[in-house]
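Every protein chain of the complex appears in place save one, which is left out.
And now, subunit A:
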Amino acid sequence: MIGFTLRRLASALLLVVVVTCATFLLIFSDGATIARATLGESATQEAVEAKAVQLGLDQPVVTQYLDWVQGVLHGSLGNSYFTGEPVTAMLLTRLPVTLSLTVIVVLLTALISVLVGTLAAVRGGWLDRGLQLLAVAGAAVPGFIVAIILVLTVAVGWGALPATGYVPVTTDPGGWARSLVLPVLAILVGSVGGAAQQFRGAISDVLQQDFVRTLRSRGIGEFPIVARHVLRAAAAPGLTILSLQTIGMLGGVVLIEQVFALPGVGDLALETTMRSDVPVVMGCVVFTVLVVVVVNLVADVVGAWINPKVRLA
C-alpha cells in the first residue's frame, strides 16, 4: 500500500512540473507587453523597459521559469506584478472561499447521489424515470443560469439569503453558512444530476451480477445486500465519477464565484490571467493542480483500500 502511494505521488509530482511549465510558457507573452500592461497605456517606453527589467521580464522565459521554481522550493510564489502583494498572501485570503465551496459541494454531491442513485437502481419504476429526467435537466441547464434564477427568487425576491458576498467562518459561522447556500445549490444541481445517474448505472450493473443472485438465494434481505455488498462493489466507478466531478467543478466555480461576487481562487485566476499577472496565475495553477493531484490520490488510495486488485495495477 505504501509503495502504491509512493508511485502515485511520484507521478503526481511529474504532473505538477509538466502543468506549471506548460502554463508558464503559455501565459508568458513577452516581457515588454506585460510591463506595459502593468503601467497602463500612457506609460513611456523607457518606463516600460525599466519595469520589465525590475520584474525580471527581460530574462529568457526558461530562466524566469527556473527562478520561479527556485522560489517555490523556498516557499515563495513570488509577488503580483500589479499590486506587489505576495502571491501566497493573496491565495491565503481566497483559498477558504473556494475550498468551502468545493468541499461542501463534493460532500453533498456524494451523499445525495449515492442515496438517489441507489434508490433509483433498487426501486426502479417512476422514481428511476424521474431521476433520469432530473439528471438530464440538471446537466443541461448551466450552473450560472441556476445561480441567476436562485438569486432573483430567493435573494432579491424573498430577501431570504444574501445575493452576493462571502463571510469568513471565523467572523460569523451563521453568516458563512448563509453566504454559501445559494452558490452551493447552484453547483449542486448540475453535479448531483450527473453523479446520481452514474451511481445508478454502477449499482444497477452490480445488481445484475451473479453474487447478488447468490446472496438473494440464501434469503438475505435486499437492504443488507445493497448496503454491505453492492455499494462496496460499486464504489470504484463511484469514486472515479466523484473525482472527475470535483476536478470539473473547479472550472464551474469560476463562473459561480463571479455571479455571487465570492472572492475565491477562480475569480482571482480569471482576473489575473486577463492581464498576464504571471506569478498570481501560476499560484492559482499550483493550487488547481494540487487539488487535482490530491483528489486523484485520495480516489486511488481509497479505491485500492476497498478493492485489493487495484493495488497491483
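Everything that follows uses one rule, which is that contacts are C-beta pairs under 8 Å (C-beta built on N, C-alpha and C of every residue); 3 or more make two chains touch, one makes a residue touch a chain; residues count from 1.
The working rule: contacts and distances are computed from a predicted model.
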Absent chain [UniProt protein name; select from "Chemotaxis protein CheA", "Nitric-oxide reductase large subunit", "Efflux RND transporter periplasmic adaptor subunit" or "Peptide/nickel transport system substrate-binding protein"]: "Peptide/nickel transport system substrate-binding protein"
Touching the absent chain when the full complex is considered, from A:Ala37, A:Leu57 or A:Ile225: A:Ala37
Among A:Ala120, A:Val259 or A:Met282, residue touching the chain not depicted: A:Val259
Residue among A:Gly78, A:Gly117, A:Pro162 or A:Gly238 touching the omitted chain: A:Pro162
Interface residues of subunit A (partner: the chain not displayed): 29-30, 32-34, 36-44, 47, 51, 54, 82-85, 89-90, 93-94, 148, 151-152, 155-156, 159, 162-166, 168, 258-261, 263, 267-268, 270-271, 274-276
